[in-house]
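Only a single protein chain was left out; the remaining protein chains are all shown in position.
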Amino acid sequence: MIVHMSRTATPEDQNRVLDRITKMGFKYELLGATGINVVGILGDLSQVPESNFADLCGVAKVMRISKGYKLVSREYSAKSKVIELGGGVMVGGSELTFMAGPCSLESVEQMMAIGAYVAPMGIKIIRGGAYKPRTSPYSFQGMGLEGLKLLATIREKYGLKIVTEATGLHHHIDKDGNKETRNVLENVIEYADIIQIGARNMKSYGFLQELGILTKDCKKPILLKRGDSSTLKDFLLAAEYIVANGNPNVILCLRGIRTFEEEKFQRYTPDIGAITVLKRESNLPVIFDPSHSAGYRANVAGTALAAVAAGADGLLIETHNDPTNALCDGDQSVTEDQLKDIKSKADAIWNLLK
Amino acid sequence: MIVHMSRTATPEDQNRVLDRITKMGFKYELLGATGINVVGILGDLSQVPESNFADLCGVAKVMRISKGYKLVSREYSAKSKVIELGGGVMVGGSELTFMAGPCSLESVEQMMAIGAYVAPMGIKIIRGGAYKPRTSPYSFQGMGLEGLKLLATIREKYGLKIVTEATGLHHHIDKDGNKETRNVLENVIEYADIIQIGARNMKSYGFLQELGILTKDCKKPILLKRGDSSTLKDFLLAAEYIVANGNPNVILCLRGIRTFEEEKFQRYTPDIGAITVLKRESNLPVIFDPSHSAGYRANVAGTALAAVAAGADGLLIETHNDPTNALCDGDQSVTEDQLKDIKSKADAIWNLLK
Amino acid sequence: MIVHMSRTATPEDQNRVLDRITKMGFKYELLGATGINVVGILGDLSQVPESNFADLCGVAKVMRISKGYKLVSREYSAKSKVIELGGGVMVGGSELTFMAGPCSLESVEQMMAIGAYVAPMGIKIIRGGAYKPRTSPYSFQGMGLEGLKLLATIREKYGLKIVTEATGLHHHIDKDGNKETRNVLENVIEYADIIQIGARNMKSYGFLQELGILTKDCKKPILLKRGDSSTLKDFLLAAEYIVANGNPNVILCLRGIRTFEEEKFQRYTPDIGAITVLKRESNLPVIFDPSHSAGYRANVAGTALAAVAAGADGLLIETHNDPTNALCDGDQSVTEDQLKDIKSKADAIWNLLK
Partner (left out) sequence: MIVHMSRTATPEDQNRVLDRITKMGFKYELLGATGINVVGILGDLSQVPESNFADLCGVAKVMRISKGYKLVSREYSAKSKVIELGGGVMVGGSELTFMAGPCSLESVEQMMAIGAYVAPMGIKIIRGGAYKPRTSPYSFQGMGLEGLKLLATIREKYGLKIVTEATGLHHHIDKDGNKETRNVLENVIEYADIIQIGARNMKSYGFLQELGILTKDCKKPILLKRGDSSTLKDFLLAAEYIVANGNPNVILCLRGIRTFEEEKFQRYTPDIGAITVLKRESNLPVIFDPSHSAGYRANVAGTALAAVAAGADGLLIETHNDPTNALCDGDQSVTEDQLKDIKSKADAIWNLLK
């Protein structure tokens, strides 16, 4: 629920509103640019009539936000959120964002090779999974903490920001059976510039809650991926979990959804239409991952350019210096040349439409 | 199966191949630009070994096309098909194709108003349904033959080509209960420049067969829409039905597919990834209809531009002079201003990527 | 809209209601057992207020049916429809209905063999496709009229009723290129006891309309299959098309729907939940086809028994005397022994739950 104070309302009027909110057991957030004007009330207000606030002195209007998600909605804040990563790197700002890198971290050589071609293209954020969610318990589960340290080296060497996935609150076990002392999320929070939450965890609400709490102070940006069969409403509510628990810096990341795709054609369906819907419904930046719908390298460019034309704020792309020998997702990783081509065309479309 | 003759093959060598094909009960098509080089064999060859032709004198190579669709595949003809509508209007050529108009024909006034703003934008093809497939038997079923005549008037007045749907082999009944003397397909073949086959009929194979036969001589282009839950393989096989029965001029038209969309967000999911797959698998032109995934006007532009960026040869868009009073699909029809904006941006992306 | 006359209403009162309906351009149907009580008004009444009839003398209540489908709804007729096939054979009655037979008619020997084991089991309806909708134009398209005649022979010999598919209004072409003189629907109407409309044609509304009209007099039962991605609302509206055009004898037939099934597991998803929904929403009998979700023979029994337990009125099952050599769908055709086992268990569950 949002309470708009009238132009002539006094600080005392507003305090009376805040007081009532607190006494009813709710929290609030001041939304206006100056001290007095708009108050957002947080919590389950489904049983609270508007009149509880409308009858207070100085109140101009009371609006109910009925969609479930509040803090992430356009109704709550019409202004699009810009997320700053430091050093002038932004997501949701005036430049198209590129995040590129391998699915999985494999070795120093691999990351040096990829960093060496990604950075000169003007790409400022590198991706790479240290912890990998794998459908089989017998598959390579990622380099773990060692991988995070490798990412930090690459960041240093090439001046790149890092986005990497936190797969949960468990403790990673390496292939020799050794367990890391801190849990995965704690490790990722320390090393990453952007903390990725994968599609498979989008509905792990307890994890999202803990994530919001643990990043309440540092406010490190969270890249939240849409679950492969999640509705957009549920996707926005998952973002709301993080924001409501203390971290407002959420980047929405779309990817393919599960439909009735055919082998050899594409793996998931890129729901490009969701970009328009999310930009209208939410104030958060929207990134598109064309690699996780494509399935095959030859499909990536078309979907990437489509996402930019549809209004996405950026792209998250898998690239590999040696795709045929990649440990994971090699089929859908683009080469250096393909990445360069996508980047230049995507930038051109972005500039054309701005 | 495709038989490649060697460079030194004589006309007699080729005749021997054609002879054998005919004797085995199959048909053939000569695919090469000059008389002697490539022979396409048509029919169910799954039980026929390549050696039946490979051992003939002058044969260089025999290739099996194992995908089911043959005539529409890239393997069969690497060259992209360009469809000529006369007067210099083409689909699949060097210009981005636009087809725009209302979902349903309603009145002379409506079509005059729409023609009057569509034509000056440089759009050369107008759409409009005279026969409407409606989910309810109690809904308006279209103007019928009268609508086709209206389209002919508009064609004349504004110099536009016409695309309109043939909904079957039945006889249309007007609201007073009068039955038309010729069936719907016969009427549409006479009036249309492009015969549209709707998503709901994509698997009416008997109808597709009859369509191929009835247009064998005139070879009027067919715009075939993908069924809302059709796989791409089945879509290409439906195109193959038309081509195999005599009409090679098929335009593939993608639209939204049925997934788990939410009311008020979007109605179907625009499968933009299918554009890349179809352009790779097939030699036919690919058009995208953003209106039939959008559901809501505000979603159309994003998907339309995305389709062009992904490599579509054109767009099919619903527009209405008075969307709020449209008899059908008003919510997803764009206004004149929106259409103009989409056209100029789409053309700019097209030119950028060519 | 349904008008309930009061108990004390006179024939004159009712005539005044009928008069007003006719003058407004609508049709009506008398629904009550006796002459005076309930009047169903047909047509698009969305713009007509209830008060148009409520203010007439003798009217007790006016109910709007807002779902689109009317004639097939429980609201319209609370009584479940029983469809009589003659000779005491019924669908929707006190016995569980079995329809069994091959996907496709192949030869006299095949049908004699199948009839010889189906009939003694107490199965009274045999299925078999004379006209086959095939995804590939190069596949066997069915025996055509010759197949219908074969079905008639089997009917005669084994005292079975026949259900066979009408694939459209086109003219069948045999493998030698000869076209039948009458169209497929006309031929099927002559020979079949139940006219099957396949899932692929469920939204060919023009065909459904023509079907309703052509069977208006004979009222031969129609077995309408749900499209593989059709919602239940659209399925009921398709049935409404047939009923509204004159033939009230529609049997709803569920089958698998398209989801994200995996090869080797099952081909479609059997939407067993739809049985309960359809029995609640509609007054028509509901049959389930386990073969067209199963994909594999080993899956048929489980789904067949589940459908009966969920409340289906009958089963439509593919069986073949020699499944491994079947021309079509051999993988999902059960053997004689399997069919016998399914029949006896299904009957036992049916008797248990009645």
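For reference, chains read A, B and C in written order, and residue numbers begin at 1 within each chain.
Here, a residue touches a chain if its C-beta (ideal position, glycine included) is under 8 Å from a C-beta of that chain, and two chains touch if they have at least 3 such contacts.
Bear in mind that the values here come from a model prediction, so they are computed numbers and not experimental data.
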item	value
Hidden-chain contact residue, picked from the options A:68, A:120 or A:159	A:68
Option from C:52, C:269 or C:335 whose C-beta touches the chain left out	C:269
Chain not shown: contacting residue from A:4, A:258 or A:280	A:258
Full-complex contact with the absent chain, from A:24, A:82, A:108 or A:173	A:173
Residue touching the undisplayed chain, where the options are C:41, C:85, C:284 or C:310	C:310
Chain A residues touching the omitted chain (full complex)	42-44, 68-69, 131, 133-140, 167-173, 183-184, 200-201, 203-207, 209-210, 228-229, 233-234, 237, 240-241, 244-245, 258
Positions on chain C where the hidden chain makes contact	229, 231-233, 256-257, 259-260, 262, 265-266, 269-277, 280-281, 293-294, 298-299, 301-303, 305-311, 345, 348-349, 352-353
Contact set of chain B toward the excluded chain (per top definition)	258-260
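Quick note on the criterion: only the chains that are shown with their structure count from here on.
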item	value
Contact clusters after notional removal of chain A	one piece
Geometric centre distance via CA averages, chain B-chain A, whole Å	39
Interchain centroid distance [CA atoms averaged], chain B/chain C, Å	32
Residue numbers of chain C (touch at least two other chains)	258
